[in-house]
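I have a structure I would like to understand better, so I am pasting it below and will then ask my questions one at a time.
Yeah, one chain of the complex is gone here, protein chain that is, but the others are all in their spots.
Let's turn to chain A:
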Amino acid sequence: MPKIKFIEADGKEHEVEAQEGQSVMQAAMDNLVPGIVAECGGFASCATCHGYVDEAWLPKVPPPDAAEEGMIACAYHVRPTSRLTCQITVTPALDGLVVRLPLSQTSE
């Protein structure tokens, strides 16, 4: 099973085993990783599963579609590497993926 490493804003790391075909958001939720809210449950309509894909991994992750890009604009603490983790599907190619989490999913 592909492994994904989530790193909270304070540096705390969570390495989880993800299932192929599920979303990166779901892998975080299944493993109770703090810092991801996932209000809408995975339909790119809320921007509360926001994370930063580690730069080294960017070339391996398919780019966001227009709907996701629109919603990333609604997230807080946005950076060039921002993604909605519900829109990234776990594949064997993503084994070892590193996702950093923002300070918060809200304005607080």
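Just so we're on the same page, a residue touches a chain if its C-beta (ideal position, glycine included) is under 8 Å from a C-beta of that chain, and two chains touch if they have at least 3 such contacts; residues count from 1.
Simple rule for what comes next: contacts and distances are computed from a predicted model.
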Worksheet item: Which name from "Cytochrome P450", "ATP synthase subunit a", "GerAB/ArcD/ProY family transporter" or "Transport permease protein" does UniProt give the chain that's left off?
Response: "Cytochrome P450"
Practice prompt. Touching the absent chain in the whole complex: find that residue among A:A18, A:V33, A:V53 or A:M71.
Written response: A:M71
Fill in: Interface residues of chain A (partner: the chain not displayed)
39-41, 43-47, 66-67, 70-71, 73-76, 106-107
